[in-house]
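Read the structure below first, then the notes.
Shown here is a partial selection of chains from the complex, left in place.
We just call them A and B in the order they show up, numbering each chain from 1.
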């Protein structure tokens, strides 16, 4: 485990959670006291201030990276050199160039790699994606993914030359990959338009960003990220398909509500802002945030010499999309997503859900009216004229 | 009442609803049979196929326009000529040019005018806006308004040369004015970026559109409209402020849930798609959709010679924003909102929520951690360096 911060904590809780057979063998932290405290807390046998030593420890089979963004490349390089499997936290790189270097490094070394995009692994998201793939909502036309909260935990996030960017880089990566997972990971992201601004926080980087990613089949992946949201952590996805809809709420409204006047409830949930009044805890955070299923997938892939659901290739694609977003936020127009590597479909047809009503008409719409009649809107195939008619069902 | 269609029905139900003292005196419809049936159904004494006759009927004090978009201008002109108050349904014009002509007509004639943007009048929206104005959530930084459903009721909506446009014109007008109401109607809308596409329906106009309207203080009004949503009518607003959040759901999840195997429940709600399984009716639709409070405001304004909350001036602003959206959808870049008439503030400062922590530091963020400690992120005022510290509360 590289990194003894907030995310390292979450990862270790997951890895050691329930009846797990996995175990963190050594923790690396720049700060020895911190590393030691982390080791004590989690029952980890060793700690070190040398990243290299940690990676090359003979008992370590897999390197798990939970470091600030600007250290990912170095850590990945060390793991690749050591010939060890490597799981890296999100975003993969500070930019696409770095991400590409990491992808090249692990592929060249032939080591197994996992991109720790936990939010596509939440139990709800996994099940929802499975339903989409099974055809439950037809073709996805739009997927909105939103992650907003009152700002990150550690100082380095707020410092651009360490983090590489603001909220777009920090959380846009989640939302972009979630939307991509719903729309189809083999469909090429073509172009983006992005708004990014520093509205509330006294920082250099953007604290709010919005974006649309247009895919080759016409579908739109919409992301909304903010470090200035009030009220906790808002993690929601909405998906529109030609034959259905999916709404997923991963955090702030999951069927657990508490009102307290006393404020003796203790820790409520990640990024909760209040301890009295109406609170919305979550059940098991490491499960609900996807960590448990993510590690299961990655270790299973490691043991079976298979491929994780999320690899460095996916991390690279996301970094390219974010680079295009930063370009668009400046140019104030749609910007193409440039991809040096693309392993999906070469060509995807536009979404097509047109359905004949009869020999002469296309069905535009069908609706039940307040008085029970069914109203049809039809388009004449030849003339193109649109008319309405009513039928009894 | 001009127009005997779906919206005319809703308007008349509202006007005649509960213990109302208002009464529709004459209904105009091109189609006599339809006008007569409408009159019978609602207990209206007269019907006519002459718009002019209806407007000039001596018993009519107020002209209520519920006609297809391309007839608004003509109807407004008639009312202005007759010196009568006129309430016009949304959107005001097919474009800003038409809207400006209508605004000029009523102002020149000196008649009272109301822009029937019902969705800013829903009881929840009225109360939410009041809270925002009272400072409950600080400065609004982002307001998302969403209206999606499986498509409009009548053939003319789907026919571009009657409607003047697709879903952007039909429903974008709602969302744009809702967001503007949250952000502040006296703050100038500066520029827009818009995506519009025909993804699902066999029509010429767009069936899906998304847009961001940037206001002078930096706030973003986001709209999402679709005629291809599945599952009913989704009417939701989300507002982020520097000190709070508002979520309003006007239709599909309002605390009324029904499961039925029998399908004998009858009419569920406007644009509901199913009659078995889990259904989500609304209580009183004319109240929940804002019609009741809208007419109350407008008639009160009429009687007191005051101004309605929504006037033709507002309708004109919305049309200008939509024109800019259509330009942006084509140019694929941000487009300025050009306003021939602007009656709001000439200059609005950017949102500013920066707060000192102590003499040397600005507070970036404060958070309670899982173990109860409170973590502060601070920025040094001189050096700009961002650091973190922990305190006990």
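We take it that a contact is a pair of C-beta atoms (placed from the backbone, for glycine too) under 8 Å apart; a residue touches a chain by one contact, two chains touch by 3 or more.
In this text, all values refer to a predicted model and were calculated from it rather than measured experimentally.
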| field | Whole-complex copies, counting every chain including the 2 in place | value | 4
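Following the convention adopted for this analysis, only the chains that are shown with their structure count from here on.
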| field | Degree value of the rotation bringing chain A onto chain B, based on Cα positions, nearest 5 | value | 180
| query | If you average the CA atoms of chain A and of chain B, how many Å lie between those two points? | reply | 32
| message | Touching residues of chain B toward chain A in the complex: what are they? | response | 137, 141-142, 144, 148, 150-155, 158-159, 193, 195, 197, 199-203, 208, 210, 212, 214, 218-220, 222, 224, 226-231, 240-245, 266-268, 270-272, 275, 331-334, 350-351, 353-354, 362, 364-365, 367-372, 375, 377, 379, 385-388
